[in-house]
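Of the protein chains in this complex, one is absent; all others appear in place.
Chain lettering (A and B) follows the sequence in which the chains are written, and residue indices restart at 1 in each chain.
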Amino acid sequence: MIRHLIISVTVITALFSTGLSRASYRETFEKEFMLSPWAIAKGEISACIQCHTSDSMDTEMQQLVRDWRLSWHAKNNVSCHDCHGGAPEDASMSMSHQRGFKGSPQEIDIPEFCGTCHIAIKNNYLQSGHGKTFQESAEGPSCITCHGSHNIQQASMDLINEQLCTKCHTYDRAKEMKQALFMVESKLNNINKDLKRLKVLGIATDRQEKAYFRNHAEFRTLFHSIDVDAVRSKSSDYSQSLEIIESEINESFKQLAFRRNFSAYLFMIFIGLSIVVFLLSKSYDPQDG
Amino acid sequence: MWARIIHWIEVRIGIEELINKHLRQFRSPKGATFWNTLGFVTLVAFIVQAVTGIMLLLYYIPHPEHAFKSVQTITNDIPYGWLFRLIHNVGGNIIVAVIIIHMVHVFLRVSYKRPREITWLTGVLMFLLVLLACITGQLLPWHQTGFWQTTVTTTIPSFLPVIGEGISSYMRGGEFVTGITLSRFFSFHVVILPVFITILMLLHVILIRRQGLSTSPVIEPETDASPPDDFKREAHPEGQPCFPHFSLKRLFMVMIYFTVLFFILTFFPNLFLPPEANIQADPMTTPEFIRPAWYFLAPYQIIKTIPNDVLGISLLVIFSVVLMFWPFLDAKDAGRNIRKRPMLMSLGLIVLALWIIFTIWGMYS
Partner (left out) sequence: MERRQLLKTSLAFLGTTTLISFIYPASKFLVPPKSRSKDTHLIINKDEIPPGTAKEIIFNETPLVVINRKGSGFIALSRICPHLGCLVGYDKFNDKLVCPCHAGEFDLEGNVLSGPATKALLRYPLKINADQITIG
């Protein structure tokens, strides 16, 4: 009798304690699985966009959103509040200073405005001929002169063109800079193309993509100092870093070729086997078993 | 030396008798062609999936933070990991094609009639379970393609009234596709579905061996108008012994299966891996084109075409049920020669044609 009692109490306690530990496990489980980023579905349309696309806005305001939608920022989920501040999820706070709303920047404040995120580029620009001219005389290019304000596309060498650069001076200086950039930029272009190809073919390109971006970003930052000699002297360093990525890319292409060859070898063997088995099967017909 | 080993086994298992009974005396019907071997090819394809699946299981990690990286590691860092991953990926698609061809052949042979109804039933059930295995398998690499295909697939049942939301919720383990869905799909794909498929397969094969392979009514015309009333094993005395004649036919088709598999692997290794399959699942970004796998294009297109979602889904459910119980719905006294049954032939061909049309439409829409 006592034995049965002890056993029952032990079993019931064990069940309860698993129940209790399951309760605290539930918290950890919820935190790990349910509240993580993958548990959330796509976000809703921001309050900023809702107002600025409505018919109560004038056409200029509506055009801003259309411009932004075509931009590289939009493709990377950088939207209104990321630059202008404010609360995108709450219409009443969407333009509130409490939530950091900055509004449209004054022209003189544009470098600081873009430089909130693009820190390194802002620093190089402010020390460059372009930046100093702009700060002293408010004439000269700011970020939006070359890049636009809302329809910002991926930066490329095409931004250095006769039309844009001759607004203030002759093109020959810009041409010199474009030539100095050429070698590294073309390497960067090729690497970018190859990495995209490799990615679609199944190769893990994460590490090389980061190394590519790192070199790419640093080189572009260097350009903003508008110092042709600096660009020229650093070009060989960048070429060397890029060559490391290029050799890894070549290794990946070799690996893909090996895979194809090995599969082709197996393919040929099975063709051979099919033929032999077929002939063997036919040799037993008409049946003589 | 060999003879002594064989004799040792013989004394304990009686292997000679087993080989005689099951391989030599078991005969395939006269006029058995290569088409009759497709069931065996399906079995081999399933074993290939199981073996490559187990190999992948050695390195795969079923957690949202690690799943994608683990599959990338298998494909790129583990020696020959790419080979087993691609065989599993391509094989998973080929097995569906083989099953469909096998089903069409059995249908056109009208082999599902008495006494083979259970064989047909288990076959269709296996087909549905294999499709489920494909659905669950798609999510496991946790890439954009699989994640969003799963989101769509698990949302479709929710259109059904009353039970729809419940079904979707059970499938996903919640309102959205999350780590819980991954765990759930993983256990289904690796254990639950293979166990059930194996049980059904054993039933299927035991029945076939017990009853004997069905004849082609064209070559061995039915002697009596109505099917037999008591158990009659079809011995096919005029047919060929299973070993080596029919076995060689089976082996040949298996070689064709492997040839097709490695043809795809050599020339189109990414046929079933669209570009989004190389990007980790991102619940915040929907890719521009989400399309289901090719074998689901037809049902998906049907649901998209019919304006009423409930009607569309019910149609598919009814179709599956009718397919499963077809032997019981087919005219009881009608014969097995499909050339003498124009209605059945047209029905079969119309369904097949519709399926192909909807698949192609789904590909381009």
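Of note:
Here is the rule we use: a contact is a pair of C-beta atoms (placed from the backbone, for glycine too) under 8 Å apart; a residue touches a chain by one contact, two chains touch by 3 or more.
What you see is a predicted model, and the numbers here were worked out from it, not measured in a lab.
Only one of B:Tyr80, B:Tyr170, B:Phe268 or B:Phe289 touches the absent chain when the whole complex is considered: B:Tyr80. When the omitted chain is restored, the residue from A:Ile6, A:Ile45, A:Met61 or A:Cys117 that touches it is A:Cys117. Within the whole complex, the absent chain has one touching residue among B:Ile6, B:Leu58 or B:Ala331, and that is B:Leu58.
Take chain A: the residues that touch the chain left off the picture are 37, 116-120, 123, 209-214, 217-218, 221, 265-266, 269-270, 272-273, 276-277, 279-280, 283.
Although one chain is hidden here, its contacts on chain B can still be listed: residues 55, 58-59, 77-81, 83-84.
Keep in mind that, in the parts below, only the chains that are shown with their structure count from here on.
If you average the Cα atoms of chain A and of chain B, the two centres end up 40 Å apart. By the touch criterion given at the top, residues 24, 64, 72-73, 75-77, 82-83, 86, 174, 176-180, 240-241, 244-245, 248-249, 251-252, 255-256, 258-259, 262-263, 265-266, 269-270, 273, 275, 278, 281, 283-286 of chain B touch chain A in their complex. Only residues 32-34, 36-43, 77, 199-204, 255, 259-260, 262-264, 266-267, 270-271, 273-274, 277-278, 280-281, 284-285, 287, 289 of chain A touch chain B when the two sit together in their complex.
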